[in-house]
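Down below is the structure, laid out as structure tokens.
Note that one protein chain of the assembly has been removed; the remaining protein chains are unaltered in position.
Going in written order, the chains are labelled A, B and C, and every chain counts its residues from 1.
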Amino acid sequence: MSADYFSDFSTVRYEGPDSDSDFAYRFYDKDREVLGKRMEDHLRFAVCMWHTFSWPGSDVFGAGTFDRPWLNGPNDAAAAKAKREAGLSFVEKLDLPFYCFHDVDVMADADEIGAFRDSFAEAVDHLEELQEQHGRTLLWGTANLFSHPRYMAGAATNPDPEVYAWAASQVRDALEATHRLGGANYVLWGGREGYDTILNTEIGTEMDNFGRFLSLVVDYKHKIGFEGTILIEPKPHEPTKHQYDFDTQSVFAFLKRYGLENEVKVNIEANHATLAGHAFEHELAMARALGILGSVDANRGDPQNGWDTDQFPNSVEEWTLAMLEFLRADGFTTGGFNFDAKVRRQSIDAADLFHGHIGGVDTIARGLLRAAKLIEDGRLEDFRSQRYAGWDGELGRMIHADGTGLADIADHAVSNKLAPERRSGRQEWCENLLNRA
Amino acid sequence: MSADYFSDFSTVRYEGPDSDSDFAYRFYDKDREVLGKRMEDHLRFAVCMWHTFSWPGSDVFGAGTFDRPWLNGPNDAAAAKAKREAGLSFVEKLDLPFYCFHDVDVMADADEIGAFRDSFAEAVDHLEELQEQHGRTLLWGTANLFSHPRYMAGAATNPDPEVYAWAASQVRDALEATHRLGGANYVLWGGREGYDTILNTEIGTEMDNFGRFLSLVVDYKHKIGFEGTILIEPKPHEPTKHQYDFDTQSVFAFLKRYGLENEVKVNIEANHATLAGHAFEHELAMARALGILGSVDANRGDPQNGWDTDQFPNSVEEWTLAMLEFLRADGFTTGGFNFDAKVRRQSIDAADLFHGHIGGVDTIARGLLRAAKLIEDGRLEDFRSQRYAGWDGELGRMIHADGTGLADIADHAVSNKLAPERRSGRQEWCENLLNRA
Amino acid sequence: MSADYFSDFSTVRYEGPDSDSDFAYRFYDKDREVLGKRMEDHLRFAVCMWHTFSWPGSDVFGAGTFDRPWLNGPNDAAAAKAKREAGLSFVEKLDLPFYCFHDVDVMADADEIGAFRDSFAEAVDHLEELQEQHGRTLLWGTANLFSHPRYMAGAATNPDPEVYAWAASQVRDALEATHRLGGANYVLWGGREGYDTILNTEIGTEMDNFGRFLSLVVDYKHKIGFEGTILIEPKPHEPTKHQYDFDTQSVFAFLKRYGLENEVKVNIEANHATLAGHAFEHELAMARALGILGSVDANRGDPQNGWDTDQFPNSVEEWTLAMLEFLRADGFTTGGFNFDAKVRRQSIDAADLFHGHIGGVDTIARGLLRAAKLIEDGRLEDFRSQRYAGWDGELGRMIHADGTGLADIADHAVSNKLAPERRSGRQEWCENLLNRA
Partner (left out) sequence: MSADYFSDFSTVRYEGPDSDSDFAYRFYDKDREVLGKRMEDHLRFAVCMWHTFSWPGSDVFGAGTFDRPWLNGPNDAAAAKAKREAGLSFVEKLDLPFYCFHDVDVMADADEIGAFRDSFAEAVDHLEELQEQHGRTLLWGTANLFSHPRYMAGAATNPDPEVYAWAASQVRDALEATHRLGGANYVLWGGREGYDTILNTEIGTEMDNFGRFLSLVVDYKHKIGFEGTILIEPKPHEPTKHQYDFDTQSVFAFLKRYGLENEVKVNIEANHATLAGHAFEHELAMARALGILGSVDANRGDPQNGWDTDQFPNSVEEWTLAMLEFLRADGFTTGGFNFDAKVRRQSIDAADLFHGHIGGVDTIARGLLRAAKLIEDGRLEDFRSQRYAGWDGELGRMIHADGTGLADIADHAVSNKLAPERRSGRQEWCENLLNRA
């Protein structure tokens, strides 16, 4: 069914900035060393099975526009198999190492819990073969706990414990599958873990149930010997009015509250950062400061639209800023850059899937190269260090010394008649440096 | 100088909903009992000394428009004294119990640290007399750590420890003054505790310095025997691009990180909630769930404008939702509702100060009455309780029981072939109930 | 199939503010006179056939949740018939005078153009009977030019003239059907009349094609003798990145450019106003000032969410402001208040459709009563008139007199040494007056 869907396309290769091809990498040169590491090892790119293979091109105002063979009929066993084959074959054609999936993305539809588990099990068996065959592996797996009507009021935060139990079953199976398929991480995105109206909602109860769920998942991970990282993906809202995992700081609050800050990290999505009112690089910098940077969903939003447009990244400038924070954080351990991105609804050709991914890969690769250049140049980092140099001086050390009290510091100011000299923050100069990279 | 500024106005009294006067309360009836407590004791209203007495009606695009006698020349000792007198006299005319101030709001200007402290000390002596004379007291004090150019890069998060030491001196004095004046709380609003560009900023260092500062303040509070509450006021940005105390969840993350979650609470401002992308009632509900609801700044924003407009509250509907959360949280202990609000720049008459405060007081009072009615009616609360009833049932208790693992819950779902019944969330019905109150 | 869907519900009647029923009007008393007109005649309420009868409760992240009999299988002739019957029967149960539809809402699916026309014709025949039977009529009809994949790049602004021709066929038929069914208006909502990326778009060409289309529709309306009003519904974006009919001023620019400002009016949607960065009442006031206020879609957005949530209106405060502008504009001629609103995805019961509409009707009715009270009171209107009184004075008349030049006015200022006295704008007092209504 899908065997031939990408047959017109060759494997995408690095051809350098001057290539004339629409189907080549200009900046992503996987074996090139950047600050002592191969680009492929830095970036750990992954293709997603949902937007790219399961979405028909529909939106709230209109039906699907794409002509994908595996989506043209019911999502039965044959269609799901064709989709999996198309998926892994596409990842190989892009020569990227990883893919990601929700349980429902890779399996035939099934409503009853036993049938659901069987269908998923069949998919996992097949994926194991396909990974081998195509030489690709799993960046992360997850369970879809938001699309089925049963989850209309949330999964781990649902008022009904039976829904919670269903979710537990899906997560157990998805976690085990991820483990078996060699997945590097397991993600929880709380699609509907929030509320639509506070009038019918008890935030405290819901957060406690959610904290309990996450603790159980962490315990189970250890029990089965899964060594990947558990990740939470923050998002402020949509489809809910408000989601508890609003942003990185909110997730940290949640993790600390339930004692999980050393067990769970964040999967930061660029689009979700901006929906939360933050720059993408802010979320990375905050995750670095809090020690919970795990992985990244590399899709952007539209700066003028207030919903999750999930577009392929195309701003090298935004990604230079992001990769500066990424490199300052020493990059990923188990994480990677996943394209949780969809081609536009009008981009109906198979070629468009290539354009989207190739553009995304090169945008990020070029951001990495520019950030590395800035770090090697050193001026920006030096300026920043100098700005905080006083904290290594006498007064800075006194302030942090055991036994120092507020009055000691205040007395120091008074008795030395401190009148601190103002120093320029040099924002425009910093921005100019960035543009020179 | 200001003795006569309000001489045309009588004390504002409760006259009931049918009053024809522009200068009467229609809903705020301070001695009326609502759910077993006097309205005055529920609401604990405070007038602020900054917007209402120190701001001349300027904005970024234009000069001051108001004709306040104490602002027409330099802010010297005589002007500051006149301002303090006008302030306390106004609070008495409104018959509200409290006021709030920053150090610089109530004192004559002084640049050198010794002169600054002397000027503030003089102000505090006078305020002590005025409190006695007018029968009013202090809801909270604070130090202004953002207006002077020395704080252009923050106070506790400044790259320069000398600025930090200056801030320590101001806070020590303001905290001591608050203690001496019988203040019920002490507030820290991190006006510039954030960053303008991440390019010159080290978030980790700044947050650690800020955490240290807050710990020192808490220690000092105990040392001097101040029994009021220490409060942090979240705000997402403005004047900075990003402020660390973005919202209630961010503040909780910060407090947990530095072990201060039992020492410090939040002072939630309605306008800051909406700037952070939250409904006002959301921030209250979240603070309740996290156990850190301290006090409230009762000024609103404009739903179409993206800056802190600091307007007097006038939506009874918004305040009914807010007061529901407030009552669910059992109201304030030490906190109160402070009018961190300014009359519009075109509202140049002394009468406009009355209109702003009277409208705000009545809006909140009416919200309280409506919320109380809803709680007494019980249907909304019952519906909400019923929605979560499953958590008191067998499955709900099993999920939270010691020793239960993820697999136990999943097995329960599988072996019982759970297919949870969907129940309506009844949002429109809830909203209709609200409108009937 | 749907005969019994609403059989548990009686006709909704006015029972007054003290009614205990969840299924009664508290403020909408259709025969009550308000400022000389019956409420029913003022408000001209309409139920929509799309959200309320054609939408299954799906969103971008999940499948439908509702159990409507006519939506449970393919949308064939029997299902479409059942839907039409359910629709008109519901409007009668609500005792509202009008309904609205897109062609595809009321007909069986058909892809080929001939079959499409036949299917629609069958639906119109049936609607004519149902209108008679239920004593309801059509506020407006429209054609859906955005859901079918052929419209993915717009209808009248599509780069392909064949799509434009398809749209012309749909609009011809929908306009004729509206005429035949006695519709009071015909609406064009440019669902995808805009662009997703400016890189592949020629705005000038698209706007000229759109202008041509609208001119042709106006000509055709006159040709067939339709005396209803042609309406354009502004929306700033979603699903497109940018829509040409951004807001009322944009539509006016468009109408003026193509000479249609006396032929076409606006259908203002509250939710679209706020998405465009405007208060709802602003759009009404602007349409009044420009003389193009036609009709209103009465659904609200969520102030914290950046997409079209299409919720039932529930803010009496917002609607008091809106109805003030409405009454100042002397209300509707052919327009009405249409509920382009959907119950929340969790509101799965038939009862929830009643709650949504009843709450919406009463919110608007109460807004009307409050606005009328303010107008009868007169103080607000008087204050506003007084503010502009100078324009009826000598200088005001001189400024507008024929022959007056800039220099004449400037000379007046100079020779009279004008130093205009400042007068308070009294915003807080105005807001307080509003809250007393």
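The rule is simple: contacts are C-beta pairs under 8 Å (C-beta built on N, C-alpha and C of every residue); 3 or more make two chains touch, one makes a residue touch a chain.
Source: prediction; values computed, not measured.
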Considering the complete complex, of C:43, C:108 or C:321, the missing chain is touched by C:321
Answer key for C:150, C:180 or C:373 versus the chain not shown reads C:150
Contacts from subunit B to the absent chain lie at residues 57, 59-65, 146-149, 151-153, 191-192, 196-197, 237-239, 241-242, 275, 302, 304-308, 344-346, 348
Per the touch rule stated above, subunit A touches the missing chain via residues 22, 26, 65, 274, 277-279, 303-304, 312, 314-317, 343-344, 346-349, 351-352, 355-356, 358-359, 362-363, 422-429, 431-432, 434-436
Across the whole complex, the chain not displayed is touched by subunit C residues 111-114, 117, 149-150, 152-153, 159-166, 168-169, 171-173, 196-205, 207, 209, 212, 216-217, 219-220, 223, 236-237, 242, 246-247, 249-250, 252-254, 256-257, 276-279, 281-282, 285-286, 288-290, 321, 325, 380, 383-384, 387-388, 390-391, 393, 395-396, 399-400, 404-407, 409-410, 412-414, 417-420, 422-423, 425-427, 430-431, 434
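By definition in this document, only the chains that are shown with their structure count from here on.
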CA centroids of subunit B and subunit C: separation to the nearest Å works out as 39
Chain-centre distance (mean CA atoms) for subunit A and subunit B, in whole Å, is 35
Touching two or more other chains in subunit B are residues 277-279, 422-423, 425-427, 431, 434
